[in-house]
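What follows is one structure encoded as structure tokens, with my remarks underneath.
What you see is the complex with one protein chain gone and the rest in place.
Now for subunit A:
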């Protein structure tokens, strides 16, 4: 029983501390840590049937039908043949089982793919290839460049000096800039020595598995020394190794215990709003059913005592029915069987089929297909489509979702001249298109071929040797913290901490100022083909307060220069008086850049006096070693030297948005959808993108940027903001906790507001004052949360779900978005990149953010519309069908006699009425896709559940009751004592059943014909085909041949022939069908006339103009905004300290041999 025991101990014992020993599997097995296998699939071949059946019977409708089946085997109760229940039930179970099996198989395959990734394990002193799933806690693993990190592990040693390792955490937090991890010296000394690594027997004690990505606490005990372990020494699963040839790590958390898996949360089964409503409605229906059955059972008791008792001469009571009350009791159950059709068993299957259909439409949509990456849209979860039509809140990631995460050096201004725009011969500015001729950089063999620039005049200026232009690019190639890498001869790769910096250095490179390499003391450039070595004297690094960075270099001619780049406002304050005029011109240029949504950065320099600098440097040394006030002293020194600068110009970098993002956001907000940006990126960038996407703009009355240092301050800020928006008195703001409501209603304020809050403050907001936060946030048009952790993203969504009862959608592309994608009602992943975790956990995926509007406004709206139409009709047809039994009860002694033939009962939902409504729910369109996109306000009914809700359900019941009254009493009146035109009776039970069921079928078919607003050939075929099939099957089943073969199964022989040749029977059918449909036409017509909805009005308009709406014009959004955004550096300290310490300088090993295990 080891397996069993293992599971038990794992579930019972909450792990409090992890204790493991490197390279000692025997030791580690004692703790039963999970290995690196992940499993998200539910079944295997043997467990499939029992587990799946068990799950399916947990569904209340299925369990109910099983119960009915049992009832039907009790002869005293059985009012219907067994097949009426078994056939639909089997069909439902079978379809669902097949679907579940296919889904699970896909999960199994994707698990398998991850589990079977290859890894190099150090086992028995040798490097062996293995699979991810075989990795155990305590194993030592070797990883290579660009590989995914297999599990959470302690970094032991790497190819880089000082045990440094570069990783990209895009999968975890969405940031693509590199992060550095450093191994302990004791372990990094082992290097690549497999012998040493294999005999490494360090013991690690650390925290239990948890989901905090930024914290780690533990100790390593090795050779009787204790070393503290923190996050800097841990590589997390999901990261990618970059820029590091190899590294060794000790597995600490594997598989499900890894922080990535812990963070992805439980993949809860998502149910749609309609599903939840349906569960309530099914309960209502059960209640309704019990009421009906009770009424009929009481009726039966009374009837049996008043009439049945005396009728015993012809119909004696059963031996085991001693009295009328008991008979009523039995009849209750008989009616439960008869009236079972109100509980919609085939409903669930039909809904699944419809959802599957709409999922296929999404997969097939060529307008959501991205040809550049050959990526179609994909509905990964097929059970949520109609909820796409009900979204109220969208939570979007920024990097990779709204933006392409590509920074492009777009424009610049140098010495008062602007470069970057393209002009035609007459001097008119022209738009840049694919045909615009690019600048040819072929003069420069070291140019980056991917770099594109259109303005030829800049290159000409470089070529004629304009000194300012040269100085400008020299500054760009000297003043930064980028690391160069020359993988192959002549191919330079820059590793920048932030993509902006990379873009600038690349630009300088292409214009002939190639940053070639750096040592702690020097920077080597190739300036216009000539190699020049600059001596790097000091780096005055960037931080969030300074908003600038400077370097001091010594030119080969011995002159000292300070180069500075930074936010324009900051740099402009430090200019010398001579730059005044240039500053004014540059400011106008900067305004223009800002109007284009570019991120700007001002550049300035000055020549330094050698004596002064030597003096400054001494003071700097002193300051940097002082123990008190070090920060202050340093910043004073920086201030001192960074002044009287000469302005060079400014750069404009484009954080390239994905195509059509501003338009999409505009359309979606017209559709009354609120868009919140939740990003791990820093505030500057996020706000800037907010402006670029038109989510924030100058017309907004106010943009609240929440800052504060503690919970109280945040609370006060939030309340202040909400008071301003509500125009309340601001003086009465207290920090008193409000009572927690369970629901926050929608409020409207006039004017548009924006809210920006960062992650650390959000933590306060989510802990103590979630209501305040939510209230304030919901008053704003735009909410931007920056620096948020994956968990916080999910928390924000949970908050909105909980208090706003709104349907939410989360869209993102990285592993840091997984938790929010899972938390939201609908998760959308941006696909197209390899191995994105977000896509794997998403419900829908496509390649471009702009497809979201088609997904919601077209597919979502249609799905919702179709689903609601389907539900209304489905409930109607079943009520109309079932209530007839109820009325008949009053005329047949409440004996649970069915009105219809049992075959009709069996086939009604399965055959006669299923296909027309299915065709409607798959093809119906109120307006076509073009109109849906052109009028986003048509999306609103979905958000407010207008098309299907409890009221609509009650209307369906009323409609059903009305129809059933017509369908029972018209045939009743027409057949009362009726005879045929040859004198023989036609009012017998079988004829009555046939006529009633034909009336019903014609009526419900007419109703679906009325509900169908989009008649394709398939609709025609199914609607008229269903009627034809009904008559064909009926005549077949009532034929002589069928009777002679199975006399007891088909006793209705001849009924069809004998009844349906009577004119008055047809007149009855005609009358009852028309009477069922006419009131609906009246109601629909009058409501469209008297209280037209937006869709009614639009349909009227479409009728009138008879053309398609104009194609949306893709216009360039020109913002009048004069807002400038500062250049975004890395959000933390730069690499400056690392560079000057020389730690990250690679000692090139020319004869580097790749390890033998490398494929």
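Note that in this section a residue touches a chain if its C-beta (ideal position, glycine included) is under 8 Å from a C-beta of that chain, and two chains touch if they have at least 3 such contacts; residues count from 1.
Definition applied: contacts and distances are computed from a predicted model.
The UniProt record for the undisplayed chain lists the protein name "Cell cycle control protein", from the options "Cell cycle control protein", "GPI transamidase component PIG-T", "Protein VACUOLELESS1" or "Zinc finger protein 511".
One of A:369, A:451 or A:1035 touches the chain omitted from the figure, and that residue is A:369. Touch with the chain omitted from the figure is made, among A:443, A:891 or A:944, by A:891. Although one chain is not drawn, the whole complex shows that of A:315, A:425, A:545 or A:577 it is A:315 that touches it. Residues 75, 79, 307-308, 310-311, 313-316, 318-319, 334, 361, 363-367, 369, 371, 374-376, 862, 891-893, 895-898, 923, 925, 928-929, 935, 937, 970, 972-993, 1013-1019, 1040, 1043-1044, 1047-1048, 1051, 1053-1054, 1057-1058, 1062-1064, 1067-1068, 1071, 1074-1075, 1078, 1081-1082, 1084-1086, 1088-1090, 1092, 1094, 1096-1101, 1103 of subunit A touch the missing chain (whole complex, contact as defined above).
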